[in-house]
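For this depiction, one protein chain was excluded, whereas all remaining protein chains were kept in their positions.
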Amino acid sequence: MREIKYREAISEALREEMIRDKTVFVMGEDVGQFGGVFQATATLYKDFGASRVLDTPISEAAIVGAALGSALAGLRPVAEIMFVDFTSIAMDQIANQCAKFHFMTGGQAIIPLVIRTQGGVGIGDAAQHSQSLEAWHAHIPGLKVVMPSTPADAKGLLKASIRDDNPVIFIEHKMLYLNEGPVPEDDDYMIPIGKADIKREGEDVTIIAWSKMVVDSLEAADDLEKEGIQAEVVDLRTLNPLDLETILTSVKKTSRVVIVHEACKTGGFGGEVAALIMENAFDYLDAPVERVTGLDTPIPYAEPLYRAVIPNPDWIKKGVKKIL
Amino acid sequence: MREIKYREAISEALREEMIRDKTVFVMGEDVGQFGGVFQATATLYKDFGASRVLDTPISEAAIVGAALGSALAGLRPVAEIMFVDFTSIAMDQIANQCAKFHFMTGGQAIIPLVIRTQGGVGIGDAAQHSQSLEAWHAHIPGLKVVMPSTPADAKGLLKASIRDDNPVIFIEHKMLYLNEGPVPEDDDYMIPIGKADIKREGEDVTIIAWSKMVVDSLEAADDLEKEGIQAEVVDLRTLNPLDLETILTSVKKTSRVVIVHEACKTGGFGGEVAALIMENAFDYLDAPVERVTGLDTPIPYAEPLYRAVIPNPDWIKKGVKKIL
Amino acid sequence: MQATKQEKIDLYRLMYRIRTFEEQSFVSFNKGLTHGVLHLCIGQEASAAGCIYDLKKEDYLATTHRGHGHVIAKGADLKRMFAELLGKETGYCRGRGGSMHIADMEIGILGANGIVGGGVPIAVGAGLAIKYRGLNRVALSFFGDATLNTGAFHEAANLASIWKLPVVFVCENNLYGISVSIKKACALDTLANRSAGYNIPGVCVDGNDVMAVREAANEAVERARNGEGPSFIECQTYRHMGHFTADDGKYRPDEEVKYWKEERDPIKNFAKQLLDDKEVTQGGLDSIHDEVKTEIEQAFKFAEESEPGHVDDLLEGVYNQPAANQ
Partner (left out) sequence: MQATKQEKIDLYRLMYRIRTFEEQSFVSFNKGLTHGVLHLCIGQEASAAGCIYDLKKEDYLATTHRGHGHVIAKGADLKRMFAELLGKETGYCRGRGGSMHIADMEIGILGANGIVGGGVPIAVGAGLAIKYRGLNRVALSFFGDATLNTGAFHEAANLASIWKLPVVFVCENNLYGISVSIKKACALDTLANRSAGYNIPGVCVDGNDVMAVREAANEAVERARNGEGPSFIECQTYRHMGHFTADDGKYRPDEEVKYWKEERDPIKNFAKQLLDDKEVTQGGLDSIHDEVKTEIEQAFKFAEESEPGHVDDLLEGVYNQPAANQ
């Protein structure tokens, strides 16, 4: 299969869905001629024009709110929030409006809406441009939370998100955009929301991760193999709905679990996953579920500093060895 | 000791600190002449005047941002956000500005700032006025999160929060305002931030709760006692910093834990606490840590409906029995 | 603008229906049948009636916590409204939403809203969809004076302006946001002047004169339908009661309340004008009143007799399930 970049997978998914369905459109800051600050909407403006690729003012609350209104009035918006850090500005519209409208209206309002954004530590973007905030979004009933780690997942899940009749927040990772991988060309290729993926099989320990941490976990697993440790790497892909079944099957097989996320530890989604594993597979666990996470600090600017506060393959290996 | 209401404890703390320190002031929507929609700032306007009790426009982001700026320029603001649901509008200022400024400036900025707000299910306020969002705030390094359950704790912790040189979010509960309890009159009475409180001792099971759920847990514990079950009720009081020591001491004593929170389960702070207990006291646990929480849904309007989605003493008793 | 006699009678009936609905809601609240917070629009009926009377079913509106009047004017079913306030299964939101979240997607009511400012971007988004889809519709955004100070209003107004969307912003200036006088919260004498900051034409009308409101609204709607972009209307009005049902409104001077209730009541004054102009007789008015009262009684009875919102499928309603998509 041909290999394309993660960011190309994103723009391909958008292009295909925009061709398939005239009500699908893209809006956000610099998504037009500029193609998005990470070039994930590159070429869409040229192909679909300003009426379907809307450059917005710097108005995160109105971007999400207007997307919601347009969804209520017959469109399928894909709104971009440039950095997940800026979802903080649109949190009323995300949490109180988009996520709750279907429920609050007794099921009347149907909201086929995607908020695309990206997060994670880059190369020195500092505390306000480096966060991993999925724990906030996963704590909002009514919202779906998708975080793909590979180009193929990015394409398949974005297409599924666009076709979903619920609000979806789709969180990319800034350090994944240039990663390449095989991606199907089939127009109807989709990955169902809510299905985790076993990215690597193993018997000794289950590593549960999402987004960029899947890449780091796979690297750690390769190293661990050399030491005779077979790690299974479960890529959640979707935090909400969560594929508890796949998690539990793996846990029951290996009896040992490391959860890895880039977000800071306290209140991160890892706690939820760990608690669910305890609730549902307590008797299978041979060791406490270990969390390998970002430290509880804002992300610092300088390279040695930010490297010191987010997980890497070495941290993951240590985490695995701790519970073996 | 004289007994006063939770809301009186709040206003008493504010009054005492405003008298003690001229740089302490109150700002927020309807906090002035109106005395706050829950009357927690009643009489302050009369006593201190409009220059120290500032009615603001409906501008949550600017309320918090201006409070921050005033703190940087020598004041000690107590800013009110009327409902915790509306912190969603000020999340950039809370998470990206207040919480990170000290760190981002390499320690230069000192931010003695309190955001007072209230949450939880009331009597039919529906989905946008009933949330428990502490899990968002507890996932923000740099912010302290305080959630008192009694009048005495409310007073002592609010005074400690005002004197703290860090940003603190102080989350009251709308159904606690009329609760009465003994409250010391000593001007320097304070409860240290970061200390949990054992509200009831017991040997058989540890119930960990905060805010209104402490009240419900105590009720459940009373009932359980009649059935011969001795429950220890640990009131966290502060989620960040978390008093892990008190938690672990209790867990090691009882070996069984139920965590109770009103927020919806998925991504709630209960997952964090459960994961920490597993990490630090796995071998002491005789059963998986149980969570008794709100269901994963927006809060509905009608009484039978909202009662069906949030914990009550019966749910807590069931939770305890499940793991005994 | 010329109005027919029938239109005038219709407008009168509409205002009277809104008021009677609100009065019944209040009775119901005091009986403990409706809980939660209830924000009544008594005194503000002219702006709802005047702005919405001429809209088409397929036009959109988004409103606020004080939205009963707008929803009624847009054609909502009073039975389902009361049922919602009473938390019944037959209610607009099956008892999930209550007063602050009434919506009727079939007739373009994109919801009341519990968040001040929250509905403004939503209305603008509907305007965007209208333009995108090339429809001849309009989206009305209702909000109070105090809402003008929210970031959401600002961002949304700017968006409507730059994209020339078919949106009409209707600011119901009832002088207060809860207890805070708009004079304290905004330094403008005329709130409509704020719209100049977005290059949106703004007018200020007597919001208690239903004919004046109607004229201003229809001009704005026409601009919108003609692709000339958004407009802003300030309707100067007053709420007779407290901010919500538990508020006695004591922060307002007695004479001010008295003045607005006695001299500026939109319904009383319009009745007088209709009588003076001999468009209607007292008997005519009386029978309108009787008809409306009966309608309200029946609607409320329907609500009372309906079964409570179902608890069993509460969680199924959090997400739209695939089966519901078809």
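We call the chains A, B and C, going by the order they appear; numbering starts again at 1 in every chain.
Here is the rule we go by: a residue touches a chain if its C-beta (ideal position, glycine included) is under 8 Å from a C-beta of that chain, and two chains touch if they have at least 3 such contacts.
For clarity, every value in this text was computed on a predicted model and none was experimentally measured.
Visitor: Name every shown chain in contact with the chain that has been left out of the document.
Guide: A, B, C
Visitor: Looking at A:Asp55, A:Glu180, A:Glu225 or A:Glu279, which makes contact with the chain not pictured?
Guide: A:Asp55
Visitor: Return the single residue from B:Asp165, B:Glu185, B:Asp222 or B:Glu245 that touches the missing chain.
Guide: B:Asp165
Visitor: Taking the full complex into account, find the residue in C:Glu155, C:Glu172 or C:Asp265 that is in contact with the omitted chain.
Guide: C:Glu155
Visitor: Could you tell me which of B:Met18, B:Ala40 or B:Ala61 touches the chain that is not displayed?
Guide: Touching the chain that is not displayed is residue B:Ala61.
Visitor: Could I get the residues of chain A that touch the absent chain, sorted low to high?
Guide: Output for chain A: 29-30, 32-34, 37, 55-59, 61-62, 85-86, 89, 122-129, 295-298, 300-305, 308-309.
Visitor: For chain C, which positions touch the chain that isn't shown here?
Guide: Chain C touches the chain not shown through residues 149-155, 158, 161-162, 184-188, 193-200.
Visitor: In terms of residues, what is the contact footprint of the unshown chain on chain B?
Guide: 23, 25, 51, 54, 56-57, 59-62, 64-75, 77, 92-93, 96-97, 101-111, 141-142, 144, 165-166
Throughout what follows, only the chains that are shown with their structure count from here on.
Visitor: From the C-alpha centre of chain A to that of chain C, how far is it in Å?
Guide: 40
Visitor: What is the distance in Å between the mean C-alpha positions of chain B and chain C?
Guide: 36
Visitor: Taking each residue of chain C in turn, which ones touch at least two of the other chains?
Guide: In chain C, the residues touching two or more other chains are 93, 95-97, 101, 113-115, 118, 151-152, 317-318.
Visitor: Mind pulling the chain A residues that touch 2 or more other chains?
Guide: In chain A, residues 61, 92, 96, 103-104, 141-142 touch at least two other chains, as defined above.
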